[in-house]
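The next block holds one structure in the form of structure tokens; read it before the comments.
Up next is chain A:
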Amino acid sequence: MTGLAASATSSGEAVQFWILGVVAVCGALGTIMMKRAVHSALSLAGTMIVLAVFYLANGAYFLGVVQIVVYTGAIMMLFLFVVMLVGVTAADSLKETLKGQRWLAAGLGIGFGILLIAGIGNAALKEFNGLGEANAGGNVQNLAALIFTKYVFAFEITGALLITAVVGAMVLTHRERTERARTQRERSEARIREGKHVPPLPAPGVYARHNAVDIPGLLPDGTPSELTVNPTLRQRGQIRDVSGESLAELKALEQRSEDWLGRGSEDESKPSSSGGQAPKEHKEGAKK
Partner candidate 1 sequence: MNPVYYLYLAALLFTIGAAGVLIRRNAIVVFMCIELMLNACNLAFVVFSRMHGNLDGQIIAFFTMVVAAAEVVVGLAIIVSIFRTRHTASVDDASLMKL
Partner candidate 2 sequence: MADFSFPLLTATAAVPAIGAVATAAVPAAKRTAAKWLALLFSLATFVLAVVIAVRFRPGAEGPYQLTESHAWIQDFGVRYELGVDGIAVALIALTALLIPFVILAGWHDADPLESASDSGSAAGSNSRWRPTQGFFALILAVEAMVILSFEATDVFLFYIFFEAMLIPMYFLIGGFGDRAGAHGEEQAATQRSYAAVKFLLYNLAGGLIMLAAVIGLYAVTADQLGSGTFSLQQIVEARTSGKLDFGTGTERLLFLGFFFAFAVKAPLWPLHTWLPNAMGESTSPVAVLITAVVDKVGTFAMLRFCLQLFPEASSWATPVILVLALISVIYGALLAVGQRDIKRLIAYASISHFGFIILGIFAMTTQGQSGATLYMVNHGISTAALMLVAGFLITRRGSRLIADYGGVQKVAPVLAGTFLIGGLATLSLPGLAPFISEFLVLVGTFSRYPVIGIIASVGIVLAALYVLVLYQRTMTGPVKAKVEGMPDLRARELVVVAPLIALLLFLGVYPKPLTDIVNPAVDHTLSVVDKKDPKPAVRVDAVPGAGRPGHAVHDQEVEAAK
């Protein structure tokens, strides 16, 4: 392990670098290219894991672990939470609205990168005295020593910072109820007053043999009712419309009973065809 931290880098590390480096870059590109926020988050997580490995490779064992735990563990999860929370319009079009913004961004980005690389290039970074003796007593212990001696002040301040952040987050997100919550009576009265849809909303899944929340209930004629499912789900397009399927199965049932009653078998293929199209609809419903 200490060898890893030494100045002379093994060829193994080189291989590791070249492979994982490519992965990291791909992850980064994915982050900025992917259409859905979720995918961006995932690819970013990938990059971070790679970076964690690189930390380890550079002798920052503690950081490597922290990277995985805190970043990929905590922060990315936080991201995903928010994405889920906000994710309704998460799929934003990559079409540029600001004029010339994209070209400017590309140009500046490339120029900046070139500048940085040039800077690194002409910086004299030849000699490497590795972390051999720095990590002598163990990386974590030495870090701890530094944090609690040399950087103790900054450390305390970061503590304060974190507290502040927590409070801030609470203040920002916690919404104070300004008006008194309306009692059930009042709500019902209001519903009567506005007159449309007086009874409570119908539950989903009724009359269909499912009772999952994402399946609209069917009206007597078998068509699905919008009212029965949560609008958020509808908006996300995560409703499974089983109307067609259930109708087909109804038909198949009648067919079977007729068969069983020994009626004319002039229409054999129907149930198979209907049964054949049902799963397709099912899939579509799921995909929608």
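In this text, contacts are C-beta pairs under 8 Å (C-beta built on N, C-alpha and C of every residue); 3 or more make two chains touch, one makes a residue touch a chain; residues count from 1.
As a selection rule, all candidates are chains of the complex that A comes from, given by their letters.
Keep in mind it's a predicted model, so treat the numbers as computed, not measured.
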(request) Sort out for me which candidate, 1 or 2, comes into contact with chain A in this complex. (result) 1
(request) Enumerate the contact residues on chain A facing candidate 1 in the complex. (result) 5, 9, 11, 13-14, 17, 21, 24-25, 28-29, 31-32, 37, 40-41, 44, 47-48, 51, 54-55, 58-60, 62-63, 66-67, 70-71, 74-75, 78-79, 82-83, 85-86, 88-90, 92, 94, 96-98, 101-102, 104-106, 108-110, 112-113, 116-117, 120, 125, 128-135, 139, 142-143, 146-147, 150-151, 154, 158, 161-162, 164-166, 168-170, 172-173, 175
